[in-house]
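Here's the structure we're looking at; comments come further down.
Showing just some of the chains, left in place.
By written order: A, B and C. Residues from 1 in each chain.
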Amino acid sequence: MMQVALAQVAAVDWGKVFGTAIKVLLILVLAFVIMRLGDAAVERFFNNWNKLGPVDGRRAQTLRTLLKSGLRYTVYFIAMVTILNLFGVRVEAILAGAGVVGLAVGFGAQNLVRDVITGFFLLLEDQFAVGDYITAAGVSGTVEEMGLRVTRLRDFGGELHIIPNGQITQVTNHSRGNMRALVEVGVAYEEDLDRVTAVLQQVCEQAARDMADIIAEGPHVLGVVNFGQSDVVIRIIAYTKPMQQWYVERELRRRIKEAFDRENIEIPYPRRVVLSMSGGERRDQVSGW
Amino acid sequence: MMQVALAQVAAVDWGKVFGTAIKVLLILVLAFVIMRLGDAAVERFFNNWNKLGPVDGRRAQTLRTLLKSGLRYTVYFIAMVTILNLFGVRVEAILAGAGVVGLAVGFGAQNLVRDVITGFFLLLEDQFAVGDYITAAGVSGTVEEMGLRVTRLRDFGGELHIIPNGQITQVTNHSRGNMRALVEVGVAYEEDLDRVTAVLQQVCEQAARDMADIIAEGPHVLGVVNFGQSDVVIRIIAYTKPMQQWYVERELRRRIKEAFDRENIEIPYPRRVVLSMSGGERRDQVSGW
Amino acid sequence: MMQVALAQVAAVDWGKVFGTAIKVLLILVLAFVIMRLGDAAVERFFNNWNKLGPVDGRRAQTLRTLLKSGLRYTVYFIAMVTILNLFGVRVEAILAGAGVVGLAVGFGAQNLVRDVITGFFLLLEDQFAVGDYITAAGVSGTVEEMGLRVTRLRDFGGELHIIPNGQITQVTNHSRGNMRALVEVGVAYEEDLDRVTAVLQQVCEQAARDMADIIAEGPHVLGVVNFGQSDVVIRIIAYTKPMQQWYVERELRRRIKEAFDRENIEIPYPRRVVLSMSGGERRDQVSGW
């Protein structure tokens, strides 16, 4: 047996072994060079980008790290597969053989991948920043943390929403630009619309002066937006600094109530006209009530 | 060992090396030529398109750049794969071996691809332009920015909606053509419909004269569109310049209210006929109330 | 080195080169012939189709162009792949190697393909024509433009809906055949149904005479379709020329209102029987009100 073993060792094709070793070395060197070049390309890309406009440092750092890691793991993977192939390990066969498992894993993992890809674009496109009040995936809140896989929102109610980025299809950002404050008030059909409008106009002008620091576009009386069942509905709108719209709406309502009280303008209760039928009706006599 | 190494070097098939080098050169030249031809084709396409009608310069530029880049990267990719194959790197094996990862990435990235493809057609087909008021993916707003991946809409409420283009299945554009202003007003069953119609007709004619600059097709009294519970509902419609329809509706409502007040035509409160049962009812006696 | 290069050139198998050239030529000729035959087949198909019945010229032209282009690109593609294979470029390997990208593109592009396939059938089957009033993908409007990828509808409200054809699963066409006008009117339980029916019948007959040009099937009084809370509901239907149904409904309502006023038939307000409890009730004494 020993002889056979020795024969085996002797039969090794040393030239082939040597050649293989050189190839492995070359692949490793090449992989190293490509990684360096890739890193440099990423750096240059971010430097150029920086010149175009102000970039949030922390976000740029996240993206830079991400791109470099992605590049590195891709190069590692290809180098490893190529080297294993040199040694005759059929990596692709193994991976193909792992197809049944792979299919399940692939489908199962797609959510993970989608989360990360979406997260990458959320960061890159600056759709929102920490501190913004946004609506996404059906919930609203202040952004507490932006990650590659999940975003954390703090609800007005105090709840913490943890949303995988892949669930975020469309984002509504309430902190970019002025927000609208909208108040609708109903007055009785009997009121004189011109007088009501004049009173509301006064309230609006006073409010614009008093809240000049948070109102961007003074409250305007738009006019009659609906013939309600018991009232004529008048709409007032203003544009305010973000997150101040609810305060402005409450303040406007308080001032309108005050002005209407002062001016004897009524915000009407629901009304109904009742037609009473009493005595001598044909039908009820018949039914013997 | 050294000898083996030298033997290895000596054994290199220099003819093969030389042939490979020529092939690589040919591939590169070919790739360069194809890219040039492709660029020229894209240019000619856009020049011809230009002749057919006015093309928004910025959009054409976006599409031209996009097509050229796509072509370039495709040629790069094919040339690289072909060259790597010449050197015996089994690129397709590596990529196939990356199948499990690829499946997940492919599924995860399909949203990205769909966004870009849809964005391309949104630009090419001129479905909307910056400044249009549109409805898409369930939200409405003025288009602030059109990109290949996302579209940004500014809501009437001030919110900024950021919509991936792939989410935009159908677009409703409110800024192409005249918009309808529609007012419905209920009058009591007791009113004379002919007199009411005449009054409304007068209001409409006056409004058409006063707002001639924004009304495209004068308000018409359509007629009775519903027998309501307490009123006969009459509909008036007009066509106006885009985004002016709400103003016209509010103005029409104000004028109708004024005219009805003047003419003593009533917009009725909800009515109910009450039949009172008092004393001597069979049942209530029985139950001992 | 030069010698090696020359040796390389000398070593070229000119017979093989020549053979390859002939094969390329043959493939090109074959491709040309097949394209001609295909064009002829398409022409003959459309000529035969034409004989069967009247075909909208513009639509036929669109389809003819489409079929020819599809055929042409398919032949181009196969010829190119075959020729590249002759030169040893492993096109299928490249394309397979592009699998990861391809998967994403394939999934992303399926919407585009579905749009075009559906558009083809919308054209071929004549489901609607420009000017028809249709409902599709949840919106209604007049067809302004039919394309292979998108259909444009103009809403009654003036909005322009741009719908990718793939979103159109089922089409409702309101312009093919007569439309129904339906009016429901409630009369009090106290009325004599036979008299009411007679009055309504008269109105219908008069309307049928007066609007004979737009009414296809005279309004009929169907009968009692509901015992409402306060009224007996009677239904009247007619069939009219497309898009005239709303006018006929409004006109019928006006005439019914007039006839009922003349005949003292009441369209009742909501009614309620009120049973008052006053004094001496067991319970309220107990609770000390």
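Note that a contact is a pair of C-beta atoms (placed from the backbone, for glycine too) under 8 Å apart; a residue touches a chain by one contact, two chains touch by 3 or more.
The model shown is predicted, which means the values in this text are computed figures rather than measured ones.
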item	value
Identical protein chains in the complete assembly, only 3 of which are shown	7
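FYI, only the chains that are shown with their structure count from here on.
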item	value
Same or different contact residues where subunit B meets its copy subunit A, judged by the half mark	different
For subunit A paired with subunit B, centre-to-centre distance based on mean C-alpha positions, whole Å	19
For subunit C, residues that touch 2 or more chains besides their own	269
Partner subunit A, residues of subunit B touching it in the complex	1, 4-5, 7-8, 89-90, 93-94, 96-100, 103-105, 107-109, 111-112, 137, 139, 149-150, 154-164, 167, 185-186, 230, 247, 249-251, 253-254, 257-258, 267-277, 281-282
Subunit B - residues contacting subunit C, complex	14-15, 18-19, 22, 77-78, 81-82, 85, 91-92, 95-96, 98-99, 102-103, 105-107, 109-114, 116-118, 121, 125, 127, 135, 166, 169-174, 176-180, 182, 189, 193, 222-227, 229-230, 232, 239, 242, 245, 271-278, 281, 284, 288-289
